[in-house]
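So that we are looking at the same thing, I have put the structure below in structure tokens.
Note that this complex is displayed minus one protein chain, with the remaining chains in position.
When the chains are written out, they are named A and B in that same order, and each has its own residue count from 1.
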Amino acid sequence: MNVPYIVSLAYQYADNLAFLLLAALGLMIILGVIDVINLAHGELIMLGAYTTTLAYHRAHLPLPACVLLSFIGVGAFGMLLERTVIRRFYRDKLGALVATWGISLLLSQGMLLFLGPSLIAVPLPEWTLSYAGYSFGGYRLLLFGASILVVLLAWWIFYRTKFGVRTRATMQNPAMAQALGVDTRRIYLYTFAAGSALAGLTGGLYAPTTTIVPLMGTTFVDVAFITVVVGGGANPILGALTSSALLASISAPLSSAFGTFLGRIGLLLTALVIIRFLPRGLSGYFQDLQRRRMAGARS
Amino acid sequence: MRGPLGIFSRVGGRQDLGRGAAFWVAFAIVALGLVAFPLFGSAFYLSNLANFFVYVPMGLGLCLLWGYGGILSFGQASFFGISGYVYGIVAQNLSLTPGASLLGVAAAILATVIVAALFGYFVFYGQVSAWIIPLLTLVLSLILETFMAQTAGYQWRIGHVLLGGYNGMTGIPSIQVGPLEFGGASIALYLLTVIAMLLGYLGLRLLVNSHFGYVVVGVRDDVERTRMLGYNVARMQVTVFALAAGLAGLSGVLYVSWGNYINPSSMGLYAATLPVIWTAVGGRSSLIAVTLSTVALKWLADSLAVRGGEYAFLIMGALLLATMLFFPAGIVVSLNRLWRRARRQAP
Partner (left out) sequence: MSSPVEREPLLRVEGLTKAFGGIRAVDELNLAVAAGELRCLIGPNGAGKSTLFSLLSGIHQPDAGRIVFKGEDITELSPFRRVRKGICLKFQTTRIYRGLMVGENLTIARGKVRGTNGRLEWALGVLGLAGETARPAGELSHSHQQWLEICLALATEPELLLLDEPTAGMTPEETALTADFVIKLSGQGVTILVVEHDMAFVRHIARGVTVLHYGRVFADGTLEEIEANHEVRRIYLGEQ
């Protein structure tokens, strides 16, 4: 083990972590607050990537502006979805899952008919750093930085703003929150929009790194789903962070040694073992731990 | 409910639509018509019909699992594919041995049930939330498709059978019993699919109206209550999950016997979606509704594919969304309710 090798491993870990985090966070926030799984999440990511790519090529906007546009545009689209479809399923959570699957088919196939099988990708900003024979993509490092920033921002909104307090109250007990004057429907609307906006952001950020095809969402959701299952919905931010930290430590070495596919298999098996023993995922487990500790402190 | 007549009263029990003499007379006429159809129909029609009927056991399995057991799974296509591939490997490797194809059928369905039971063990014994199963089964389907798609080349072979990568496994022998070959255009396979469909339907109808079936429904309606009546709910859920997978496996075997071919997209995302669409659109609370919708929607998808496949996805997605929004109980089940209400109001 030499230092450059460790640095290279750390780089791969950071790269994996950022991908898992950005792919799953939006989905997880929606699950945590609304208790709904949005199976069209991958297609929202796809919409984000398309928005950025089109804005870059056709409107000639600089890349950061394109990504911002993805964030806002897909967030607005999410708001529309919540108003027209998701809202009808708050009593039937599995129904929401099936309905969003229908939306996912409509979006990916609609995009295929609308814009054809693929778009020319945004060129990857060519910043490379090299160190002791290894070269690292600067854009990848930027993605890692972005993922950490996004988590910090989400944390700040959740724990340091009035909206966050209302949201957490709604998560704990919607009926009680409503009785205390919280407009839970509005909380749900904004949460769904925020989760969608995060999907759009992810799509925009990753647009330069991948091929832009209508089915690209699936490459994000398989790991996103596993991250959500392992993280659990009890505390979306903590769950997303711990879950992607754990899963990246499995997928990074597996993928670099045996390829992406075995990395994915490793993730699925990890998820199965974790839910066998921690059915509410890591965040559910931490929640229980915390409760027990609080109980111990009281007596 | 004792004695030989008990079975009849049970099959006609409350846990499905279609009770009473009129239903059973119609059922018998349709069943006889299907069995007698080879006397009139051309080989082309028989082969087409067989292709539709092949999927009915898989759809019925999801109906049992989701509609009666309350467990939504996108895993049926994965089990269909696993079964098809295992059958292909066994039957093709032993193609010179007599009875190899029957061994292949047994191995395929057994493998499917074992994989499902293992998967189910982790999921159900942890008592996870309901949304985890559709998520993980979707991931399973994505991973299996990706895996099989990259198995191109000579190094990916089991015995002397090539897995075939994205193009799939070809040259799989049809099921053969003695001199009888259940090939794609044969009357034998057509009749086999009809029998699988009818027995699958009747058998599951018997099951859901049995004590076991009521407990399955009890688990769906109130897990905690059922556990508190002394039932090992997790074991029951694993059993139902494995049974549904076994039915998907039966469909998989029939499919490769029909087409002598299987490829990774048979377990991919679109394939994983279809059973969910059949079950939701027909009405998951009714076996007969899902039987009808499976055949009808398979026919619809094939007709769409002929006129440009890219619309098939779109129309299926729209159908699923529209059903969930406007007929959450399913179209056949909703129509049945309307009809019954109309009849009650008629003088």
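The rule we apply is simple: a contact is a pair of C-beta atoms (placed from the backbone, for glycine too) under 8 Å apart; a residue touches a chain by one contact, two chains touch by 3 or more.
Predicted model only: the values in this text are computed from it and were never measured.
Asker: Of the residues B:20, B:178 or B:230, which one touches the chain left out of the display?
Answerer: In the complete complex, the chain left out is touched by residue B:230.
Asker: Out of B:217, B:276 or B:320, point to the residue that touches the absent chain in the complete complex.
Answerer: B:217
Asker: Identify the residues of subunit B touching the omitted chain, counting contacts across the whole complex.
Answerer: Residues of subunit B in contact with the hidden chain: 14, 211, 214-215, 217-218, 221-222, 224-233.
Asker: Extract the touching residues of subunit A with respect to the undisplayed chain.
Answerer: 291-292, 294-299
In the analysis below, only the chains that are shown with their structure count from here on.
Asker: Which whole number of Å gives the spacing of the CA centres of subunit A and subunit B?
Answerer: Centres of subunit A and subunit B (C-alpha means) sit 33 Å apart.
Asker: Spell out the part of subunit B that touches subunit A in their complex, as residue ranges.
Answerer: 72, 119, 121-123, 125-132, 134-136, 138-140, 142-143, 146-147, 150, 269, 273, 276, 280, 310-311, 313-314, 316-322, 324-325, 328
Asker: Along subunit A, where are the residues that touch subunit B in the complex?
Answerer: Counting only subunit A, the residues touching subunit B are 31, 37, 39, 85, 88-89, 92-95, 97-99, 101-106, 108-110, 112-113, 218, 221-222, 225-226, 228-229, 233, 261, 264-265, 268, 271-273, 275-280.
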